[in-house]
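Below you'll find the structure, written out as structure tokens, and then a few comments.
All protein chains of the complex are present and in place, except for one that has been dropped.
Naming follows writing order (A, B and C), and every chain is counted from residue 1.
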Amino acid sequence: MAGKQTRTGRPTGLRLFRNLNAKVAAVPMVLTTLVVFVGGTLWTVLYSFTNSKLLPRMQFVGLDQYKRLWSNDLWNAAIWNLAFYGVMSLVFTIVMGFVLAVLLDQKIRFEDTFRTIMLYPFALSFIVTGLVWQWILNPEMGIQEVVRRMGFETFTFDPLHNPSTVLYGLLIAGLWQGTGFTMCLMLAGLRGIDEDIWKAARVDGIPKWKTYVYVVIPMMRPVFVTTLVIVAAGIIKLYDLVVAQTSGGPGNASQVPAMYVYRYMFTAQNLGQGFAASTMMLLSVLIVLIPWAYLEFGGKKHG
Amino acid sequence: MVDAAIIITPPSVAVSAVQPRGAKPKARFSGSNIMLYGTLFVVSVYYLLPLWVMVMTSLKGMPEIRMGNIFAPPVEITFQPWVKAWSEACTGLNCDGLSRGFWNSVWITVPSVIISIIVASVNGYALVNWRFKGSEVFFTILIFGSFIPYQIMLYPIVILLRELGIYGTLYGLILVHTIFGMPILTLLFRNYFSSLPEELFKAARVDGAGFWRIYFQIMVPMSLPIFVVALILQITGIWNDFLFGVVFTKPETYPMTVQLNNIVNSVQGVKEYNVNMAATLLTGLVPLIIYFVSGKLFVRGIAAGAVKG
Amino acid sequence: MKNWKLAAGLLLSVALPSGAYATDLEVTHWWTSGGEAAAVAELAKAFDASGDHWVDGAIAGGGDTARPVMIARITGGDPMGATQFNHGQQALELVQAGLMLDLTDVAVANNWKDVVNPISLLEGCTIDGKVYCAPMNIHSPEWLWINNKIYEDLGIPIPTNWTEFVASAPQVDAAGKIPLALGRQPWQSTLAFNAIAVGVGGLDLWKKVNVDKDMDVAAGPEMLKVFQASADARKLAVKSTVQDWNQATNMVITGDAAGQIMGDWAQGEFAVAGKVAGKDYTCLPGLGLNAYLSTGGDAFYFPKLTDPDKEAAQKRLAALLVSPEVQVAFNLKKGSLPIRGDIDMSAANDCMKKGLEILKSGNVVPAGDQVWSPDVQTQLGDMQSEFWSGDMTPEDAQARYVEILKTGL
Partner (left out) sequence: MNSLNQTATQAAAETTAVQTHSIQVKELTLSFGSVSVLKNMNIDVAEGEFIVLLGPSGCGKSTLLNCLAGLLDITDGEIWIKGKNVTWAEPSERGIGMVFQSYALYPQMTVRGNLSFGLKNARMPKDEIEKRIARAAEILQIEALLDRKPAALSGGQRQRVAIGRALVRDVDVFLFDEPLSNLDAKLRSELRVEIKRLHSRLNNTMVYVTHDQIEALTLADRIAVMRGGIIQQLAAPQEIYNRPSNLFVAGFIGSPSMNFLHGATIEGGGAFQFGRTRVNLAGYEGGAVLDRPRAILGLRPEHLHIQDHAEPGLTIPAVVEIDEPMGADSLVWLEAEGGLKMSVRVPVERRMAAGTEVHLKVDIPKASIFDTGTEQRV
């Protein structure tokens, strides 16, 4: 230990070595943040101003990559798709997660079974999720065909091959994979609420739904905020699911920014363009995170 | 993988946390009860349908798949697709299915999980109990890091690993998993440790225990629920990883997910849906088993601290 | 290793360090469809027979999936022994960065300059006078593949060119078949468009736009005709929803679809399915309109390795890949054309012979891969993908097409 010997006087120089073990233990974290997250990000931002192709090189072209990015229909489509998917996914994940948690919180029988059923998709990767839902939504063999065989000859349910519905197809799969986890968080939140609240509400004769809406939900604000941030972070990273389920198609109807980044960095061998797109994604992350960080850490210092 | 940034707080509610708290349902066969179980049933169908389809399809032969519907159970059960997916499916010239990938995945997952959890739990512990100047700044950056799409970091990481001379080695992959698991896990552990009474830590210091002794003898034994959560998240996360697996390994060491992708995308003639589904199930088997076996612990681990913002 | 001596004899022309045999070389490629895998097996067989060992590193999902992995590994300092790229600009920077092995001595020793035909393929491998890749095959994308049986069943003549094919489409459609199979990946849309450009637009137009890079022509009325023809073609493919090219090919093989615009590699799939050219299916190079083919191809690049034994093995493999025996065996399986004109391809089938003839007559133009950067190719792919799957007007599409080409000038 650093403080083995009793020191006399003001050990200004030795202060650095106090709790040396703690500092040594923090080295991996410090290196990761500085080298990978800060360094990597700055590196990416720096090279987004160059015309790097296959290999990074320092030939600055100013804002050219950004100009091209925002004049690219694919990028605009990707941003729009992500915004649409993101809003839908946020709303549905949170509403579904909460409703399911409320249902499970009704002192039901077989709670464990239901919970397991809802949570197990979370164990599967997006690749698997995308593949299986592509299969189920396949018009020749999936739901459409089964319903048709039941006699509804004109029944059409082919979301993945129609540009205007493909995002819903992704949503069905995304929600299947992720809502169980949201439900878990919500359930934990519900159970963190003091039971006396329920007693008080019953004594006051407040209907159950009103208690949820006006009492429980406001009390669960932190859980909602956390869930929101987790889901939002997942949405920005959306990639595997799209690749596995639609490959961005039909056309570019389900392209997302992460795909654009990957495609331009590696397929198009235009690193500068990929880095510019990355930087824009990073900016959007900050737009999501800064309000949250402000909400979370803004008011309470040395609390 | 969705980022599972669970934020854990006081375990004081742990005991009661697994009990339902909502209002009591009324009589057993009341209308609202039928509604309740009816809804749960419909929801369960939605969740179970893909699993059902996967299992059923994987047990059918190709002719039956072409003729029948995907939801029907097989008329004639065959395990051939499973055999093929496990040991015969081809990618290029390699026709040994997923079997090789399984052990590669094990060799990748085990050390990556252990090391990433150790590093992250020590981080969380140091952040809570041994704050040093700027530690919160590093933590904040780390949290921001958890939201950075991996694609953005891919190129810098390639350069980093090249400079360290461990690109393409198991060490490199472990490092990558440790780095990218760090934000979420650190958050997880930090929040959990900060929910433990600070006085315990102080008492241990008065008792003369140092950094590591407090960590191993006081903190770790009290943190079982959060270690379980971290363990489950990391095992599934690393097992399911595709991007790092494909970029940072080579064919001999491809994990199962990469081989799954190869098998599914190496269409030779017609798509063999039954083999694909069997391969998919085989790949998902480890995380699935973990969830089915220890899912309750996972839920409990999250509930063990309720969630806070 | 029975053929040890034989193989050694075969390769005597290469300067070999003695006693350096039986070296493992990892070879990455994206040849994973049935016909492709069979062709790769020929390469591996030949390499193993020569005493070394081929470690197969197939990456499924096409070049767009595989190339990032290959590039990451090369730049990450963990290169493979050899890797597939398309000729042209894909590996240019890797060569310039000094990451690729110089094969000039192999090329000289084996006289590639005289045997490679057309010579443009070798030129694609040559940078600053040094050879950096071993050309493997020639591909021409401008083919129309037709299922004969559908037309026989309908009782109408099998189309002999694109125009007839389009004219017959309503009848095919009425019979419940899909007139045109099209995989929904960007590169396949681009391929279909380029085939129509060569077929409908003709050689001059192609050269002016892609070789001379004349943007006025690209924006001109002749090019608009190509876009209009493409817009007609996309109507025929509306019901085709598969992703992979070989799934689309399979639709033609099984008779779900009447035809597909695809490169000569589709032939490998017909072969694997046991179909006979001329009898079961018909192939029309240049869509049957213009007997011109644009030629690109695959080539193997050899990243620089530190181990001298490996380097020697790399050079042995490079020589082997261009050798007549391997060229014949490989290309027969893959359905592509060999890169040398001095070998006996009498075993080739009907379609391949058509290709060989065109090649011999010199009616070839360079492929998009060779004249445009991957950046432009990618943008074109995205644009074509949207065009072929949506309802963009030909005029809009042409405007964007020109804009994209301009980024590559």
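The working rule: a residue touches a chain if its C-beta (ideal position, glycine included) is under 8 Å from a C-beta of that chain, and two chains touch if they have at least 3 such contacts.
Quick caveat: nothing in here was measured; it's all calculated off a predicted structure.
> Decide which residue listed in B:67, B:203 or B:293 touches the omitted chain of the complex.
Only one listed residue reaches the unshown chain, and that is B:203.
> Residues of chain B in contact with the chain that isn't shown?
197, 199-200, 202-209, 213, 217-218, 221-222
In the analysis below, only the chains that are shown with their structure count from here on.
> When A-C is set beside A-B, which has more C-beta pairs in contact?
A-B
> Distance from the CA centroid of chain A to that of chain C, rounded to the nearest Å?
Spacing between the chain centres: roughly 39 Å.
> If I count partner chains per residue in chain A, which residues reach a count of at least 2?
Touching at least two other chains: 262, 265.
> Would you mind listing the residues of chain C that make contact with two or more other chains?
Residues 68, 72, 75 of chain C each touch two or more of the other chains.
> Taking the touch rule as given, give the residues of chain C at its contact with chain B in the complex, in rising order.
Interface residues on chain C, with respect to chain B: 26, 28-29, 31-34, 37, 40-41, 44, 54-62, 65, 68-69, 72-73, 75-78, 80, 244, 246-247, 250, 254, 269, 272-273.
> If we count contacts the way the header does, which residues on chain B are in touch with chain A in the complex?
Listed in rising order, the residues are 1-7, 9, 13, 16-25, 36-37, 39-40, 43-44, 46-51, 53-54, 57, 65, 69-71, 119, 122-123, 125-127, 130, 132, 135, 138-142, 144-157, 159-160, 178-179, 182, 186, 210-212, 236, 240-243, 257, 260-261, 264, 273, 276-277, 280, 283-284, 287-288, 290-292, 295-296, 298-299, 302-303, 305-309.
> Provide the residue numbers of chain C that touch chain A in the complex, in ascending order.
Contacts found on chain C: 64, 67-68, 71-72, 75, 89-90, 92-94, 97, 184-185, 241, 243, 373-375, 377-379, 382-383, 385-390, 400, 407.
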